[in-house]
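With one protein chain removed, the remaining protein chains of the complex are shown where they sit.
Labels run A, B and C following the written order; every chain starts at residue 1.
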Amino acid sequence: MILLMGLASAGSLRAQIEKRDVNFEILGTVTMKKGDILWNLARRYYGDPLKWTLIKEKNKIPDERTIPIGIVIYIPTVEAKKIEKKVEEIIAEKKAFAPVTSVTASDTPSDDGKSVTITWELSPDDDKVSQYEILRSSTASGGFEPVGQVPAKTNQYVDERDLIRGNEYYYKVRATDKRGISADSQVFGPVKPVAQWFNEKYKFIGIAAIVFCGIIIYCIYHARRGQEFFVRRIAGIEAVDEAIGRATEMGRSILFLTGLSGIGSISTLAGLNILSRVARRAAEYDTPVLIPACDPFVMVVEREIVKGAHIDAGKLDTYKEDNIYFVSDDQFAYVAAVDGLMLRERPAAIFYMGYFFAESLILAETGNSTGAIQIAGTDSDTQLPFFIAACDYTLIGEELYAASAYLSREPLLLGSLKGQDWSKLVLIAAIVVGVILESFGIHWVSHFFSVP
Amino acid sequence: MKLRVPLILCFLCGLLMIVQFFIPHPPFTNMYEKLLDWAIIISIFTIVIGLSSLIKLHYTRIARKTPERPYSVVVFVGMAVMATVGIINGVNGKEFEWLFKNVQVPMQATMFSLLAFFIASAAYRAFRARTLEATLMLVAAIVVMFARVPIGSFLWQHIMPDSVLQWRENLPEDVAGWIFNVPSMAARRAILLGVSLGAVATSLKIMLGIERSYTGSGE
Amino acid sequence: MADFIKKIANIDRRYIFILIALTVIIPLLFPIGMPVTETKEVMAVYDYIEKLPQGSAILVAMDYDPAALAEVYPMTLAVFHHAFSRKIKVVGMTLWNTGAALGELAMREAAGDIARVGEDYVYLGYVVGDVNVIMRMGEDISAVYPTDYGGKPLAESPMMKGIKNYKDIALIVDIAAGATPELWVAYAGDMFKKDIAVGCTAVSAVGYYPFLNTKQIIGLIGGMKGAAEYEKLVKSRGTATAGMDSQSIAHILIILLIIIANISYFVMRRKDKLLKKA
Partner (left out) sequence: MGTVIGVWIAAGLTLCVYSFLYKDNPFYKFAEHLYVGVSVGYTIAITWHQAIVRLIWYPIKSEGNYTVLIPTVIGLLMFSRFIPKYRWLIRYPLAFMIGVSAGASIPRTMRSFVFEQMGATLAPFTTVNAIVIIIGVLVTLIYFYFSFEHKGPVGVVSKVGIMFLMVSFGAGFGYTVMARISLLIGRAYFLLHDWLHIVR
């Protein structure tokens, strides 16, 4: 009995709500489902759950706790301006709202077969449209689910949502206006996403990569066979010998730091190559080289290099293993220790060759205050300003690699450097030619470098 | 087995990554996904290397009874407490978060904030207009420093007469913006091009086994 | 006079330290409230998020550690506030292990009462592997993050139902203390055709202008000033805005220090030259 009464009252509630006048501007319509509450609708549409009363008031809902399921709720705009139209007129307008036409869908080229590109012609009422929604189904007749949406004035969408390679799909596009009224296009299909065997978009990158790698390998090959390559004089390289000489005259030590990076880093490798030259000279002059390390692998290699330098110079007796030691792999602990070393030992020359981080400033500033000759080289562009300010000579960026090739005469380094130089020349030429052509409206070069 | 197999492995892994870039077709796509999954899991274990050298260093200090001994004990205590709490209570547990927020964060943030003092004294003691290049750097730095803080535009708008303000409402900001977007951008682009070529060349050498310093760690 | 200049040039650096401390502390105690002007790099990020449709999702990578907190934390909060207030879903993550716990703190703090975990945001935490993680997420986020930071399976959060990989993400925001933006550009932005916005420390900001120029990144929030601008745009007064007065005064102090140092340098150099001639 109570149940019956409940049903009856729900029925009359429905009738009561459906009687309301929709003569205000709306944002959209919502069909109430189980669990829907006005609070959440207000939250979704206005971003403010407290505005639920507005929805209640405009829809003439007597009790927000007993809204019948399946009833259509009109969401008013915040101002809810009165308009002179009635529901019937709005429904009539809905019919007048033109859908999009010429929907086509095709497999997206150059991919792994998991996307479809859909294009269409804009609705003639595009100025009224707030968004286009793309719907997909695996049959032509029904079961369309929304897969994505785009704003007005857009006539393309790439569907990549959970597509299965080789399956057939059907699409339609739904235009929705600001009041939530929508119109569907005709269905297009079937379309089958497939995978391609070559990514057409990247063909020029492929060509460039092959050419570049070829140049590098060619140069390394020739360098190994003993071909001499010319490397220009780099300011700061002469200063290396000068600094070693000064330390010898003053009877003080040399401090050599290879940065905070590990053994695999190109900067550390360059720093180690420069160390081999410095250590050799220093061994000849009997000047000690101090190396505090912050990476255990790097320290092992440093010991090998310095020991080798002493053997080459025929002075193994002056080699002291304790001058090269692991300090800490923590940046600040390392800096504090090296700073202390600088102030205690007062080395006459300090080398910073490798990759540095924020500690560069503290190190270079402390070194500067001890009056040592400081020579830095790093490809860490954020730290270069501090080395340039505080050091006597600074190798900038790639100059570090070049200096290591120049000083060590290692064919591998020289060949690679030469190959990079040739490639740089190609880029320079491409820029010059490309810019000139571009100024005359010819886009060949820029077409090569543009990736779709 | 000791050297050749790792070098071949390195080459094959690299090759597959390149192939997948150009050929978006199975089986390469699936192999690529697997390869990434494996590489991620393997890289978890790189922690071993750093951890072991740190433990070794502090253990030796304690064993040899150096003056730094008490500090090395502090290292072990800190490590043990943090690791235990984190593993047992979970990383989003209250205790772990408390330790992180009140012990680790203040110390690391403060260590780095020391740089504020050092940059000031470095600017004072080392930043001299010794050469033309140094002068250019100095001028650019001063312009940017002036423009990037509110006082730059504030002063400009209060000192300049209206006629100048009509021409440029906020000249310092405009000049700084121009430096970032035009000359500085051009220089950074050139650096980027050069360094990228260097990076590709290094990657190539590693793949081909010409550059194999990483294998030295196994000697 | 010459002695005085010499003294000035060789002043104990601890005096400079005291000056710097004072110029930072005093404006915090007595704020001036100088107006912050917006730059187009920051506006670009704001406008992009402002124009996203409600309900779309953004990925925010918080690649930083406590060291850079003062610079990048305020901008993280400002971006979150913006997204949450616009009902945009946020997927948070980090590539830095020291950032893992920070990301959780940031998301929880920004969410407050306006966003709920699992529905409006999800925090994935940290996984080792840098570029491998970035690449793998392009195919399937749950392959590298089967659970969220707290260990709850992703499948259980309603928000992640519609988010499988980058295709379901409208914008990637990388807030970084290191060089990760370059990785996001090369391994996610260009490869998966995703727009990327960058928030970074002032140290690295200059280096990202080439990417702004090529539109490989859509906007740049640089350092505390960028954060203050963003706070102004989302109308919240955070710590970045509070710090801008101290920034102003400290910058003027450093400019003055450089000028004084150079004057004394030139005076001393002239004197040296005169002495040599004599």
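Here, a residue touches a chain if its C-beta (ideal position, glycine included) is under 8 Å from a C-beta of that chain, and two chains touch if they have at least 3 such contacts.
Quantities reported herein were computed from a predicted structural model and do not represent experimental measurements.
Within the entire complex, contacts from the absent chain reach the displayed chains A, B, C.
The missing chain, though absent from the display, is touched by one residue of C:Val206, C:Leu233 or C:Ala261; that residue is C:Val206. Which of A:Ala349, A:Ile388 or A:Leu407 touches the hidden chain is settled by the complete complex: it is A:Ile388.
Touching the chain that is not shown, out of A:Asn59, A:Ser328, A:Asn368 or A:Ser408: A:Ser328 (per the contact rule at the top). Interface note for the absent chain: among C:Tyr46, C:Tyr126 or C:Tyr166, the touching residue is C:Tyr126.
Residues of chain C that touch the chain left out of view are 14, 17, 20-21, 24-25, 28-29, 67-71, 73, 97-98, 100-101, 125-128, 131-132, 135, 144-147, 149, 151, 153, 182, 185-187, 189-191, 201-203, 205-207, 210, 213-214, 216, 222-225, 239, 242-243, 246-247, 250-251, 254. Residue-level contact of chain B with the missing chain is found at 2-3, 5-7, 9-18, 21-22, 35-49, 51-52, 54, 71-72, 74-87, 90-91, 96, 98-119, 123, 127, 133-134, 136-145, 148-149, 176, 178-194, 196-197, 199-200, 202-204, 206-207, 214-215, 217-219. Although one chain is hidden here, its contacts on chain A can still be listed: residues 202, 204-206, 208-209, 212-213, 229-234, 264, 328, 330, 332-333, 336, 340, 381-382, 384-386, 388-389, 396-399, 402, 417-418, 421, 424-425, 427-428, 430-432, 434-435, 438-439, 441, 445-446, 449-451.
By definition in this document, only the chains that are shown with their structure count from here on.
Per-pair tallies of C-beta contacts place B-C first.
As a whole-number value, the distance joining the C-alpha centres of chain B and chain C reads 14 Å. Taking each chain's centre as the mean of its C-alpha atoms, chain A lies 15 Å from chain C.
Chain C has residues 207 in contact with two or more other chains.
Listed for chain A are residues 358, 381, each touching two or more other chains. The touching residues of chain C, counted against chain B in their complex, run 11, 13, 16-17, 19-21, 24, 34-37, 39-40, 65-70, 98, 100-102, 104-105, 125, 127-129, 132-133, 135-136, 139-140, 143-144, 149-151, 202, 205-207, 209-210, 212-213, 223, 225, 244-245, 247-255, 257-258, 260-262, 265-266. Interface of chain A with chain B (complex): residues 110-113, 165, 195-199, 202, 206, 209, 212-213, 216-217, 220, 263-264, 266, 269, 296-297, 301, 326, 328-329, 332, 358, 361-362, 364-365, 368-369, 379, 381, 385-386, 388-390, 397-398, 401, 412, 416, 419-420, 423-424, 427. Contact residues on chain B toward chain C in their complex (touch as defined above): 33, 36-37, 39-40, 43-44, 46-47, 90-92, 96-97, 100-101, 104-105, 108-109, 111-113, 116-117, 119-121, 123-125, 127-129, 138, 141-142, 145-146, 148-154, 170, 173, 177, 180-181, 184-185, 188-189, 192.
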